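Missing here is one protein chain; the remaining ones are kept as they sit in the complex.
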Amino acid sequence: MTSWLISLAVLLLLSLGGALWRVWRGPEPADRMIAAQLIGTGGVGIVLLLAAATDWSMIDVALVLALLAAVAAVAFAKAQSADSVGDPEEE
Amino acid sequence: MMALAETGFDLVLCAMIATTALLAIGVRDQFGAVVLFVVYSVFLGLGWLRLGALDIALAEVALGAGLTGLLLFGAHARLPASVPVPSGRAVWPAACAAGGSGLALGWAFLTLPEPVGLQEAVAANLGTSGVENPVTAVLLNFRSWDTLIESIVLLAALIGVWSVARDDAWGGQPGLRQHARHGGVLANFGRLLPPIGFMIGVYLFWAGSSKPGGAFQAGTVLAAVALVVFMGGAMRPPLVTARWLRLVCVAGPAVFLAVGLTGAASGVFLGLRPDLAKPLILAIEAVLTFSIAASLALSVIGPPEDPEDHV
Partner (left out) sequence: MADVVTYFMTALGLGFYLAGTVAVIRFPDTYSRLHALTKADNVGLGFLIVGIAFQADSWMVVARLALVWGLALMAAGITAQLIARTALQRQSP
């Protein structure tokens, strides 16, 4: 089971290489941010696979990563608004 | 088979970390560099996990991907749209110097004698430390001197940030006035996150005595939650002159120092009696968590900027 879980983690990590290409390539800021979010969610998945394979207390790292991925997205949206402290939903 | 899979994972991860670092340096626009930095922290966190350093993985993910990302996004938004990237000859000496010092460091590392490490010494004395997590034992008991200074450094950083405020804005609310659409996604997120984030923050603090976690990780999570509340416009940050705010920032280092002084009275500065160590460490960490959260959040928001904000 352990080697299965870690092999999955390797495949997931390799697939994040594709997302990394998109972060580098862009072209829009939104594209980079989407790909970064994919790496965040993929990272959560990898941490959980490692947790199941080695040590359950790693789940806490996944918890913090999931929480702060949302915070980074909020900061991105804020920073992209006109006066850098607004909200993209405002008219 | 298992060893093979693990080696494969480590090799791929190393390649990803190195590639992300190179891309972050090589990418030719600021925004790309910021996003790549955030991504780099995620991979680095995985690296710490593989090294068995869960406490550092937690801190890396919370500080690198979370709070520093937030800071850099804000900084990018306020920089001029295009800062010319230096190119051509000027880059090569810098690249050579950086590469040379990297090689020198690598050589120095390889020629060092195999480090003995302190793991055995820590494990042998863990019983007297009051906690079961060896990292917390080192940070709050065996080497609490370093942690005390670190908590004071955070305070000094906050004073540094505040000291660049303009005279006419001083005394107001820190940062620019945040606003969000009433009832929009951002505003609702600012109301939805606090209960969950607060629970996770307190859990990380509590877990710190027996498992990975502790005041710095918990404080970082709480700071991020507070920043989301402010960014969602649900609450405005307190006035920089508010007395309770300064009390919260100072309380952690102050309690730490006071405990250290009582130790000095009985012989050793910062020494903890084994039978009292657990409650003392928990008390220090509890207060320190909130001080760290407040200092970090205020440092990220920045100094007061709006002269209209005096109330």
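Think of it as A and B in the order they're written, each chain with its own count starting at 1.
The rule we apply is simple: contacts are C-beta pairs under 8 Å (C-beta built on N, C-alpha and C of every residue); 3 or more make two chains touch, one makes a residue touch a chain.
All of these numbers come straight from a predicted model, not from anything done at the bench.
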item	value
On subunit A, residues whose C-beta touches the chain left out of the figure	1, 4-5, 8, 11-12, 15-16, 18-19, 21-22, 28-31, 33-35, 37-38, 41-42, 44-45, 48-49, 51-52, 56, 59-60, 62-63, 66-67, 69-70, 73-74, 76-77, 80-81, 88-89
Sites on subunit B contacted by the missing partner chain, in the whole complex	185-186, 189, 192, 196
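To be clear about the criterion, only the chains that are shown with their structure count from here on.
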item	value
Whole-Å gap separating subunit A and subunit B, where each centre is the average of the chain's CA atoms	19
Touching residues (chain side subunit B, partner subunit A) in the complex	1-2, 4-6, 8-9, 12-13, 16, 19-20, 23, 27, 31-32, 35-36, 38-39, 42-43, 45-46, 49-50, 54, 57-58, 61-62, 65-67, 69-70, 73-74, 76-78, 175-181, 184-187, 189, 193, 196-197, 200, 203-204, 207, 211-213, 217, 221, 224, 227-228, 231-233
Touching residues on subunit A, where the partner in the complex is subunit B	2-3, 6-7, 9-10, 13-14, 16-17, 20, 23-24, 26, 29, 32-33, 35-36, 39-40, 43, 46-47, 50, 55, 57-58, 60-61, 63-65, 67-72, 74-80, 83-91
